[in-house]
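The other protein chains are all here in position, but one chain of the complex has been omitted.
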Amino acid sequence: MTHVALFGAGRIGRIHAANLCSLPGLRLTHVCDPIAEQAAALAQLTGAAASTPEAALADPAVQAVVIASPTSTHYELIERSAAAGKHIFCEKPVDLSAERARECAARVRAAGVACMIGFQRRFDPTFEQAVAELRRGEIGEPEMLIVTSRDPAAPPAEYIRHSGGIFRDMLIHDFDVFRWVLCADGDEAQWISAAGSVLTDPAIAELGDADSTAVTIRTRKGRLCQINTSRRAAYGYDQRFEILGSRGMLQCGNETRTRVVRWGADGVRSDNPEAFFLQRYAAAYRAEISHFFACLQSGARPGTTVEDGVQAQLLADAAAASWASGAPVTL
Amino acid sequence: MTHVALFGAGRIGRIHAANLCSLPGLRLTHVCDPIAEQAAALAQLTGAAASTPEAALADPAVQAVVIASPTSTHYELIERSAAAGKHIFCEKPVDLSAERARECAARVRAAGVACMIGFQRRFDPTFEQAVAELRRGEIGEPEMLIVTSRDPAAPPAEYIRHSGGIFRDMLIHDFDVFRWVLCADGDEAQWISAAGSVLTDPAIAELGDADSTAVTIRTRKGRLCQINTSRRAAYGYDQRFEILGSRGMLQCGNETRTRVVRWGADGVRSDNPEAFFLQRYAAAYRAEISHFFACLQSGARPGTTVEDGVQAQLLADAAAASWASGAPVTL
Amino acid sequence: MTHVALFGAGRIGRIHAANLCSLPGLRLTHVCDPIAEQAAALAQLTGAAASTPEAALADPAVQAVVIASPTSTHYELIERSAAAGKHIFCEKPVDLSAERARECAARVRAAGVACMIGFQRRFDPTFEQAVAELRRGEIGEPEMLIVTSRDPAAPPAEYIRHSGGIFRDMLIHDFDVFRWVLCADGDEAQWISAAGSVLTDPAIAELGDADSTAVTIRTRKGRLCQINTSRRAAYGYDQRFEILGSRGMLQCGNETRTRVVRWGADGVRSDNPEAFFLQRYAAAYRAEISHFFACLQSGARPGTTVEDGVQAQLLADAAAASWASGAPVTL
Partner (left out) sequence: MTHVALFGAGRIGRIHAANLCSLPGLRLTHVCDPIAEQAAALAQLTGAAASTPEAALADPAVQAVVIASPTSTHYELIERSAAAGKHIFCEKPVDLSAERARECAARVRAAGVACMIGFQRRFDPTFEQAVAELRRGEIGEPEMLIVTSRDPAAPPAEYIRHSGGIFRDMLIHDFDVFRWVLCADGDEAQWISAAGSVLTDPAIAELGDADSTAVTIRTRKGRLCQINTSRRAAYGYDQRFEILGSRGMLQCGNETRTRVVRWGADGVRSDNPEAFFLQRYAAAYRAEISHFFACLQSGARPGTTVEDGVQAQLLADAAAASWASGAPVTL
């Protein structure tokens, strides 16, 4: 029975807790959150104890930690967990500073523990299937990747203030998708150009951030990637990508709750995309946690590492710099 | 904590066991199966005890039973469970004899226990949503129901020999869908006409059964229902229906595992339907068991009752008679 | 230059006139209609002369006639045209009496002229492609045909009074589709069962007709066909069929004017089907006329003959008899 500690009992922490409980061979033993009631409630629901990071990391029975606390705490919790010899699953991003993310990576390497970053898109059944078919050569060589990534509604300005900006907060997932899809053969980003605008809420402009972006990446091999994002899509959470290859195209559509099609006087209507990430990526959250613990058991390297976290962060930094300067960044 | 006994540790029994284990507030305590190893294996996996119906029904802590044993045993297990005052969830059909199914229903009523029949289609998210929209009046009055129900491949002749025939084995679900969709306002079947053929395997003809059927039902209110079924659809498990109403149509499409679309020289390709019922109705199996226990807790009447089982059986009998005689049956 | 006479300058006559004018090598020389202004207007538009059947049939330059006049006139015009040695393209049906249709067929055969009946569905690009793939063996042996045929709105009662009833007026096309799809290898209808209801307009019941029907046909080889029709589909003209074969399924969807998809808060909306037959079958009307004259030129037999008209009529009669009696008809 693998004992696990969870740091963070908020929205995403509760998702991970539920998934941990459904996996055979695991026991969630510590739930840690500075908001005591939140920790207590989740501990009771899961049969774990409300605890502290100190106690959890000192508990020799704990083999792994799941970090679902605010971004600003990731850095320290990763380093302390690594130092305590615990394997680590951490929500993205490693840190808003790529420098510190790199330090984290070094510490993790030195400690010899596994550290997986929660880029859950890599575990979405549709995305995973498309990439598997790409790897099998079904569309020949990949040439172009078009990523559409739109949230249903902009978060409150207060969230945005501490988010690191849209490139680090929202596009980091898309940069990881870019690396996953186009860079598996050692190719890498060489040139990145980002445009951005504020179209949904002037408060976002006052914070110096954008809510709509258009990014282009060119790789060393000449592959092209375009990412378009918006903080607002009135029709739901829009998460698609398509890969053009030398012999065809793979397209990943949105998930919907049902397959009902309504034929009426005003057209033929199917479901909206899922409302937001918790619904859309429910299966992916289950799969990534399951994958992480399966890797611990088998000794395999998890599908996404802290190094992937660093690389995505570097692309986010480059995109933010390109947007700020109005000029492309060469990597 | 509600204690539950499971009768039958085969394919569908294992599905129910897994779903029972995932529901909070339930404990699966008895797993019964004449094949001792099968019972033992599932008992171990779920933390229950391998047991016998006698022991399970004698255990005062057991409040409910789930019957997932062969059809021929349903009748007796329902009656014994009802006599023991246990609430009952039973896989379809109640019995291959409508007469005996009626007796069951009487015993259940007399015992005052809940008895839900596993017409899982009613809990499929797509089907459920379509019917909810119909009930809300989104397409006006229902006028026509077209049901497509095709298995991926015919079962072995040996299975068919004991199946009660295609109308009782396979179409019973479709007859229940007919009643669910078109008869909620008290309407009922008045005229039924069935055609059938053997097109997949001559062995089926030797058993006096059909593998392809085309059934039409007319209700007292003049609504029309057409059901087409086949034991073989080379492209997967095909489960659709559409409801024509006075103001529009609701169409229920097949589920697919992913939303990948492949564009190649030979066309634009999306996923096949799910392979078979265990995959297609996975969510429905979870939902029906959850519904049953929620009803026990709240005192509500389950969405499908033993009476629904009887009525579907009567339609199956009428269809079989119509096919045998080549003439319609008036109900 | 082939000279052609047109009988009937109404809605469908004008369609045929436009298509005749766009075909190279043809000249429409006579337009005949008892409503003189209607004939004159169409004659002027097309550069033809307003004329009479007598004059047209006496004109030795006229090689072919297109009959687009009311159903009740078809019989006589076919016979007179055949007697005059003119090739004939005639709108469906040959006649509301199968007996008279047969006489027509005999006269046509005796006269040695070509006589094509306007079953335009056979020339619809989507339907034609599906049948071509079926013939090429793409789905193996055909086993089941499901035809959905729904008009957008019921015609006035006055139209229905003279229509011959829904089976002869509306389903005749679907019976021809059945023959086209399932009977190309010599198979034929053996058993037919029809149900019908009045669900849209009580005036239809007073005329002794139905507005909603559900027909099943079983062929000698055991193939099954289900046809569902309604005089009213609130969402447009719904014309689909699907063919289940031993190795797959071919499905023909509705045409739409555009491929715009609208994503809004209320779902994802695509176009309604085309409004009615003139729009949906515009390409088919062009193709059938083109085919007819290409056959005249090459000496090939047109794809649909007066014999097809007779056979569809016999199925319509059988369906009407089945509905009237409540019992199936064996052919």
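Order of writing sets the chain letters: A, B and C. Residues in each chain are counted from 1.
By definition in this document, contacts are C-beta pairs under 8 Å (C-beta built on N, C-alpha and C of every residue); 3 or more make two chains touch, one makes a residue touch a chain.
Because the structure is a prediction, the values reported are computed rather than measured.
Student: Which one, A:His3, A:Arg109, A:Arg232 or A:Arg257, makes contact with the chain that was left out?
Tutor: With A:His3, A:Arg109, A:Arg232 or A:Arg257 as choices, the missing chain is touched by A:Arg232.
Student: Out of C:Ala130, C:Ile227 or C:Ala318, which residue would touch the omitted chain in the full complex?
Tutor: Going through C:Ala130, C:Ile227 or C:Ala318 one by one, C:Ala130 is the residue touching the chain not shown.
Student: May I ask which residue of A:Thr52, A:Thr73, A:Ser163 or A:Ser197 touches the chain that does not appear here?
Tutor: Among A:Thr52, A:Thr73, A:Ser163 or A:Ser197, only A:Ser197 touches the chain that is not shown.
Student: Using the touch definition up top, pick the residue from A:Ala106, A:Met249 or A:Cys295 that touches the left-out chain.
Tutor: Considering the complete complex, A:Met249 is the one touching the chain left out.
Student: Which chain C residues touch the hidden chain?
Tutor: For chain C, the residues touching the absent chain are 22, 125-126, 129-130, 133, 138-139, 247-255, 257-265.
Student: If you put the missing chain back, which residues of chain B would it touch?
Tutor: 233-236, 238, 262-272
Student: Tell me which stretches of chain A touch the chain missing from the display.
Tutor: Touch set of chain A with respect to the missing chain: 139-141, 143-144, 146, 148, 150, 191, 193, 195, 197-200, 212-214, 216, 218, 222-226, 228, 230, 232-235, 238, 244-249, 326-328, 330.
Throughout what follows, only the chains that are shown with their structure count from here on.
Student: As a quick test, compute the distance in whole Å between the mean CA positions of chain A and chain C.
Tutor: Once rounded, the distance between the two centres reads 57 Å.
Student: For chain C, write out the residues touching at least two other chains, lowest number first.
Tutor: As it turns out, chain C has residues touching two or more other chains at 233-235, 238.
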